[in-house]
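Note that one protein chain of the assembly has been removed; the remaining protein chains are unaltered in position.
Letters A and B name the chains as they come in the text, with residue numbers starting at 1 for each one.
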Amino acid sequence: MSLATLTKDWAATSYGFLDASAKRELRRKMLKAIAVPGCQMPYASREVPMARGWGTGGLQATLTLVNPNSVIKVIDQGADDGVNAASIRRFISRVSGASETWDTLSATIVQSRHRVPEEIMREDQVLVLQVPNPEPLRGVEPNISIARQMHADADYGKLWLTLYEQIVRKGRIMQGASYPSMVNGRHVMTPSPIPRWDVPKLNMARHLTILSAGREKRLYAVPPYTRVEPLVFSDRPYLVEDHADLTCRRSGVSGFFMNELPQDGGGSVFEVSDSNLGIKAIDTAQGTPSEIGETWYRNGEFSA
Amino acid sequence: MLTVAPPDAVELRSNATFEALLWALSRPGDVRTLPEAGFGAIAETLVDLECSAYADTPVMREHIVASGATLADRIDTADHVFLSAPDTTGRQLAGISCGSAVYPDDGATLVVAVAHAGQRVRLSGPGIKDTTEIALAVLPGFWAMREMLCLYPEGFDIFFVDGDQVIGIPRSTKVEVL
Partner (left out) sequence: MAYVATRGGEKAIEQAERLFRQDLGTIDAARVETIRATMPYLIDRVMGEASLYDEELAALALAQTGGELSEAVLVLRAWRTTQPRLAIARPVQQHELLTQRRISAAFKDIPGGQILGPTLDYSHRVLATDVLLGKPFAPPSVNKAASPAPARQPSLADWQRQQGLVAPAKASAVSPEDIPDLTREPLLFPASRAHRLQSLARAETGGVLALGYAAMRGYGNAHPTVNELRIGEAEVVVRHPRGTEFSAGRVRVSQAEVTSKEKGGYLELGFAATFGWNEVKVIAAATLDLNSDEAPVGSAVHEEFYLYHTESVEASGFCIHFKLPHYVTFQSILDAMRDAKAKKAAAEAAGETYVAEPEEEPVL
């Protein structure tokens, strides 16, 4: 053996940016995350050329999966042209040679911050969700060692109590996004800060969801056809945002999650949050038919 | 500011191997195709100096040493176990690492050469829409041993390799011998 067997030719960076050992660690952890759905797996979380908190966890998962034949869609708040989504998508294609798309239907990997697309994802697609805080128990137990033990014991009493107290005090559960959800009947996870509207899309889904928190160094997964049940009381149904009757002022679509735009004169108008769904609707209306896939919500009702 | 090289052969092989393993484990019972037959590429994809691995053949033991991983002399101390000639009764697995409820990820990954034929089993659980049936050349004792060891979320995860075909059975899968 010589020194040469230990080293390799100098290269400014590795393919897909991450070096081989970082990729192998992520692969091992992704497999374990799939084997125990919803359970947070710790990983080393390498630094990538983006600031922590800007999608570095999602990025490391995507960079491990990507190859030159991949087709990448990246959204932030539902939009493909959000500044950070554009930056991440450009970086992934630059270091991997993968193609870029805005179309959910043609993507092989969808990396997202805060939304699940409205079009139903297929069995061959991976959704990578960026996660700021992977710990659903943080609010009731800030110490991560204790919280980890609570997951091990399936001890979610404090979480249930908090939700119950909200009902008593406010008449409803006040949780906005990041709605804590039971996965495979065993581990409570935070589905990342997606709105309540999007959580049912993860339940018994056809696609694979990888959730990755780079700053907090935790990775977890929801395999296809896995139960994801928001924590609710049997006599208080799960409430998604009241957007079923809103209409997008630009594309005319209705029955999807909307962005509210406050107006000078008071009141608000709405635009569809899944921006490419809106673009497809506009294109179709203007005579360039653009295929809109089957959607999880139909006429504002979840029906997948 | 940045020049990125195209992927080399090893990179492409590892990427494709991982894709097969990822989907095999995500959809238990589905058969996926590896870029090449055997265990070599799987080890290359998953194992390095962070790991401890066990193998029952000299060739695989060489692969493990070359990867920088610690060569385990017993199944019990390995996080990756490669069995080319597994005991189909499952008895040799008695000591396999199953992790803990606090760290289920410490449970081992078992890669076994087993023909995708023979004893039929029905699978259900995450990754499976209702139920699915497959055939694997292991005896019912193998599944009994697995059930005894896998106290969910503790447990180990299996890849059954037959040539270049792979089937994944994670610990979350319920297996009924038919």
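Just so we're on the same page, contacts are C-beta pairs under 8 Å (C-beta built on N, C-alpha and C of every residue); 3 or more make two chains touch, one makes a residue touch a chain.
Keep in mind that what you see is a predicted model, and the values were worked out from it rather than measured.
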Residue of A:V71, A:A86 or A:V232 touching the missing chain in the full complex: A:A86
Of A:G58, A:P117, A:P180 or A:P200, the one touching the omitted chain in the full complex: A:P180
Hidden partner interface residues of chain A, rising order: 1-3, 5-8, 11-14, 17-22, 25, 42-54, 56, 76-79, 81-87, 90, 113-115, 132, 136, 138-140, 142-145, 159, 162, 165-166, 168-178, 180, 190, 193-197, 215, 217, 239, 241-243, 250, 257-261, 271-273, 275, 278-279
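The rule is short, and it goes like this: only the chains that are shown with their structure count from here on.
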Residues of chain A touching chain B in the complex: 11-17, 20-21, 23-25, 27-37, 39, 41-42, 64-68, 94-97, 123, 148-149, 151-153, 184, 186-187, 204, 208, 223-227
Partner chain A, residues of chain B touching it in the complex: 2-8, 10-12, 14-16, 18-19, 21-23, 25-27, 45-51, 100-105, 107, 109, 125-129, 152-153, 155, 157, 170-172
